[in-house]
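One chain of protein is taken out of this complex; the other chains stay put.
Each chain carries a letter (A, B, C and D) given by its place in the written order, and its residues are counted from 1.
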Amino acid sequence: MKRSITRLLMAPSVILLLAWMIIPLSMTIYFSTIEFSLYNPDQNGFVGWENFEFFITDPAFMPAVANTLILLLSVLFITVVFGVMLSALIDKPFYGQGIVRVLLISPFFIMPTVNALIWKNMMMNPVYGIFAWISTSFGLEPIDWLSNHPLMSIIMMVSWQWLPFAILVFVTALQSQDTEQKEAAQMDGATGLHIFRYLTIPHLARPIAVVVMIETIFLLAVFAEILVSTNGGPGYDSTNLTYLIYNQALLQFDVGTASAGGLLAVVLANIVAFFLIRAVGKNLTV
Amino acid sequence: MTLNQQRKFKTFLTGLFAWSVALVLFFPIFWMFITSFKTELQAISVPPALFFEPTLENYVEVQERSDYVKHALNSVITSFGSTILALIIAIPAAYSMAFFPGKRTKDILLWMLSTKMLPAVGVLMPIYLLSRDYGLLDTRAALVIIFTLMNLPIIVWMLFSYFKDLPKEILEAARMDGATPWDEIVKVVLPLSLGAISSTALLSIVLCWNEAFWSLNLTPSDAAPLTAMIASYSSPEGLFWAKLSAASTLACAPIVIFGWFCQKQLVQGLTFGAVK
Amino acid sequence: ETQITVATVNNGHMIEMQKLTPAFEKAHPDIKVKWVTLEENILRQNVTQDIANKSGLYDVMTIGMYEAPIWGDRGWLTPVDVSGSYDVDDILPSIRQGLSHEGTLYAAPFYGESSMVMYRKDLVKDAGMTVSDRDSWEHIRDVAAAVHNPDEGVYGICLRGKAGWGDNMALVTTIANSFGARWFDEDWKPQLESKEWKQAVNFYVDLVTKYGPPGSSSNSFNESLALFNEGRCGMWIDATIAASFVTDPAQSKVADQVGFAQSPISATEKGANWLWSWSLAIPAATKKAEAAQTFVRWATSKEYIELVGETNGWAAVPTGTRTSTYENAKFQKAAVFAEAELKAINSADPTDSTLKPSPYVGVQFAAIPEFQAIGTTAGQMISGALSGSMSVDQALKSANVSADRQMRRAKYY
Amino acid sequence: MSYLTITELQKHYDNYHALRGINLSITEGEFLVFVGPSGCGKSTLLRTIAGLESSTGGTIELDGRDITELASSKRDLAMVFQSYALYPHMTVADNLSFALRLAKVPDAEIKEKVRSVSASLQLDPLLDRKPKELSGGQRQRVAIGRAIVRQPKVFLFDEPLSNLDAALRVQMRLELARLHKKLGTTMIYVTHDQIEAMTLADRVVILNAGQIEQVGTPLELYRQPNSRFVAEFIGTPKMNLIPANKAALQDNNLAIDLLGNQIDFPANRLKESLSASTIVGIRPEHMTLVEQDGDIQGRIELVEHLGSEAYAHIQLGNDQTIIVKAPARSELKDGQDVSINIDVQEIILFNENDRVISVIPEEA
Partner (left out) sequence: MSYLTITELQKHYDNYHALRGINLSITEGEFLVFVGPSGCGKSTLLRTIAGLESSTGGTIELDGRDITELASSKRDLAMVFQSYALYPHMTVADNLSFALRLAKVPDAEIKEKVRSVSASLQLDPLLDRKPKELSGGQRQRVAIGRAIVRQPKVFLFDEPLSNLDAALRVQMRLELARLHKKLGTTMIYVTHDQIEAMTLADRVVILNAGQIEQVGTPLELYRQPNSRFVAEFIGTPKMNLIPANKAALQDNNLAIDLLGNQIDFPANRLKESLSASTIVGIRPEHMTLVEQDGDIQGRIELVEHLGSEAYAHIQLGNDQTIIVKAPARSELKDGQDVSINIDVQEIILFNENDRVISVIPEEA
């Protein structure tokens, strides 16, 4: 077919996304160079790099970057590892498989704010939460999740949300695994564990890449859970970059600094994406 | 134990384990559901009240306070509307990328995905100002546009991956039969990829349905979807867990049930080109 | 027919107001009211964006004592029409003062609150202690120690710990005030590293860690309320509005055992209890100012309070705004906490809340735009100190550095 | 002495009775081929022997040991799959050594075994490639290599050549035959290609609907089929089957009325008495086209020239089409009337139950 037609077909998507990227981005770049606080909308002189400097020198900045990465990597790790194991498990036939699947994927459909509220108030509360109740029932000291392990608590909530997504993708992928290969391995003397290790995991390489890619996009943007449960605290222990920007933009109404932060986040996201695409990109488009 | 018995026992163990994990993971949702039938006092009682007289009081309260139907309708319209719009825009692009790849196709695809890296919080103000200037604040249109653009890259990508796995010969056969590109898309590609399209759509709908940031900032009132409704039940002064549970149950139920019904589709279509 | 959009916070009194809308619409058939009810944080974001960008989505917005003077100063708000039957003089003077800028009332108080001590009479008595009307913090600590019995699931004292300028910092500021501290000196230099702050925060952290429930660093009003109503707190120092919840048998297991007292003091009485009011304001950008005024006047009138009293019982009326409410015999009878609450509110003075002189208005906050950022960061640090992830000195130092950055950037000096 | 003995083997799927009592004994070193139409249970039988399916009745004994309940990984059998089922992410070398590594064989020994197998199958230049970089025939060889390297007691093959193109199939078939000769290991081979069955097998097992129809050497099956099913199944082009109207015994000969013409059949070859409706089976290569006065007449519908020979498709009086093998250069024209001579010695008769009622003597 003619090149021109293929271009024409792609045009709407490309143009829209280009606009979606360029217009806000250029406005953001503009805002990041002026003094722009919602409380003083009339003062908007050019300030150069000041907003960036202010954002980077914020004592919360480095912890936020670190937390962003820890959150990202931990959730990726948890969802991929448990996702692979659970999907391998529910891929085999057993009684009530359909219902188990439905139950397993349900958390993915729950709104992030609701997720955080449920976990914070009903699960993790050290006095009247379910976890505390379980601990005390066993005679243990309840863990004060949000105070003592704030980032881990956030990681748990986010993982709970995204694990089902990983399971969904992996279950789909497992359906295409060649049964004859597994049988061949069986004849070769492989146990179930061997098959999982030597056949299933390599088979899942590409779906894992997909899950990592998509989750990364969303995990870099996590903030609702933080806002609802810990407000980024205690200290900066659960502040991530997105929450820090949120803090600037919507708690302090400092649009200039928030824009600068936003741009820095784009840079960070692209650095992550660069490594990610290097690592898994080959798998994505082949 | 005979071979058969061994296998049965293994199956039993698998089932047992899978069931336990599923129940544990589902528990928070179950608990939210249960809590929605408690009084506020029961909701915070220690140890947790397992046996209690269920009350519908919370649902009545939600019904009185919020126009659930309006919010639900907004959610449905914005998530379905933007998904349909995004599909309409994405399908031709994915088709052209999958069946007529050029040297740049891969780069374009990765670039598209990278537009998703823009943190929403960072560009809130530009979008807010644009919406204000074009009179889009508190309109469904604003959400539809934003959701569409937000999900477009993933939709293009998912469809692209799937289309690439379609047997090329079928399209060639259609071409030999005299089909134009339009015929090819509408009469061959679309019917063949219904599974993928519906799972893509489902994913997009779920993401839109649960999107809270833009809906809270741009459409808090008339066009407010269910996520905004939740915001009127979370953390007021006073006990709120039971009422919040009821509101959350109402807000999540449609999409969860929808997801359950489409689970098969979702599992079939989420291949991301992984099935060869 | 005019339709006005009212943005409000999702607290109980506002919900009540929403439910009573038909009464208003009946009295003013040409006005229709549309409600946007949001959680506090989200509401604040929303209305701030709306008003700062002049988007004009809302005709009436619910704002706090923090915003009213700042926004009034910016000219973003239309002054409240206090003419005629409105009886502006009935409004409690400290509240009125907090909502005014240069003598003009920019927001009509819907309900007001201060902080006070709520305690379990039974537990305190069993422990052989007493709580008097205005104790020192040291005494409160001793009572907490006496009542504290975690094995039985009872904790000595429940206090806010969740980071946020309106959350933990509201309480911590009042403690600091009573220890003689202030946010800024006369030159707007942040004073968080002062001796008084250190004393106060050390005391607070010590108290909560020793006698507070687990998880305090993520508790705010609601979490404490839940604990208290479950019978797990010997004492609770928080907003006066809590009084109506803890005495409500439908919500509280300990409704008949609650005693009230004024917030504790230490070096000074000044600023020992906070002052806050949720109020209705009319953005300057609205095109429906007239209808909005009508609504605001109705919702914050004596008649409205009466309406609630008659409809839902006098224990449920919005309090802390008008003298007349406290003079009402029916209210006095229904609300055991009436006296304590009025006393608390009246004793707070937003213009003079620190021992040493300070340049800002506000008891538990400073009514300047930068305070949100400063207070939020300080809140995070102090909750960090509370959870043990840093020392008090470190926390205050970080908070001070951060505040200094903000003030410098805003060119205060 | 039987090496692998299968007794009354049954396999029920949920709703399908796939194996209906299979009895078979296989001697050591034998090359046994299962053939039969699609769905007859060949794969099921093979997989049950392999332990990949559990049997629902009967026993399997290997080398004196009952392996019916043994896990497949412990049976010491190797299998080559139709799809080859190579491990796609491993190199050829890793594919070959996988089973040995699992069995924790010492590295040096693994290396040695892989080397020897790869040398004998000419895989040396491919050892570092991944399966997707191999051609069909090469994959096939790797799959076989993977089986050989373990030195199992029995090799099982499930249609190993069916994914290859014709030329390669011929070549691989020969290689398999050579391999069997060299290794001398027992092999069980499933196919539905009867050329493979005929050329490879020591004995062929013909399966039909979950039961054994006949077991025998290829030539036995070709020349002395038990039933019409076997007769039709074995031989390309297929055996022609012509219904005979009447048959009467005259002297020592049976006079069969074949479409109006009478042919004489030596009656001493009859196994049982004739019934009214007899079917005459005659293979294409046992008929010759003659100018005139042949046993039956017909008209040429189509001639297929294969170069070395030709197949004439001939329409008979009863509208039936039969195939006759003709020499390569015969000048046959479509539409031409022809006369056909039948080699009566090679005729096989079937009764109405499709069982054979005549026998071709061992050496004619």
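One rule holds in what follows: contacts are C-beta pairs under 8 Å (C-beta built on N, C-alpha and C of every residue); 3 or more make two chains touch, one makes a residue touch a chain.
Keep in mind the model is a prediction, meaning the values are calculated, not measured.
Colleague: Could you tell me which displayed chains border the chain that was left out of the figure?
Modeller: B, D
Colleague: Please pick, from D:Y222, D:F265 or D:F350, the residue that touches the omitted chain in the full complex.
Modeller: In the full complex, the listed residue that touches the missing chain is D:Y222.
Colleague: Of D:H12, D:R65, D:K271 or D:H305, which one is in contact with the hidden chain?
Modeller: D:H305
Colleague: For chain D, which residues reach the chain that was dropped from this view?
Modeller: 38, 162, 165-167, 170, 174, 177-178, 181, 192-195, 198-199, 218-219, 222-223, 234-237, 283-285, 302, 304-309, 311, 313, 325, 328-329, 363-364
Colleague: Across the whole complex, list the residues on chain B that are touched by the chain not included here.
Modeller: Residue positions of chain B that touch the missing chain: 167, 169-170, 172-180, 183, 187-188, 191-192, 194.
In the analysis below, only the chains that are shown with their structure count from here on.
Colleague: Average the CA atoms of each chain to get its centre, and name the chain whose centre is farthest from that of chain D.
Modeller: Result for max centroid distance from chain D is chain C.
Colleague: Return the chain pair with more inter-chain C-beta contacts, choosing between B-C and A-B.
Modeller: Comparing B-C with A-B, the pair joined by more C-beta contacts is A-B.
Colleague: I'd like the Å distance between the centres of chain A and chain B, where a centre is the mean of that chain's Cα atoms.
Modeller: One centre to the other, that is 15 Å.
Colleague: Can you compute the centre-to-centre distance for chain A and chain C, using the mean CA position of each chain? Integer Å is fine.
Modeller: 36
Colleague: Got the chain A residues that touch at least 2 other chains?
Modeller: As it turns out, chain A has residues touching two or more other chains at 127-128, 132, 250.
Colleague: Pull out every residue in chain C that's touching 2 or more other chains.
Modeller: 45, 49, 53, 153, 226, 230, 232
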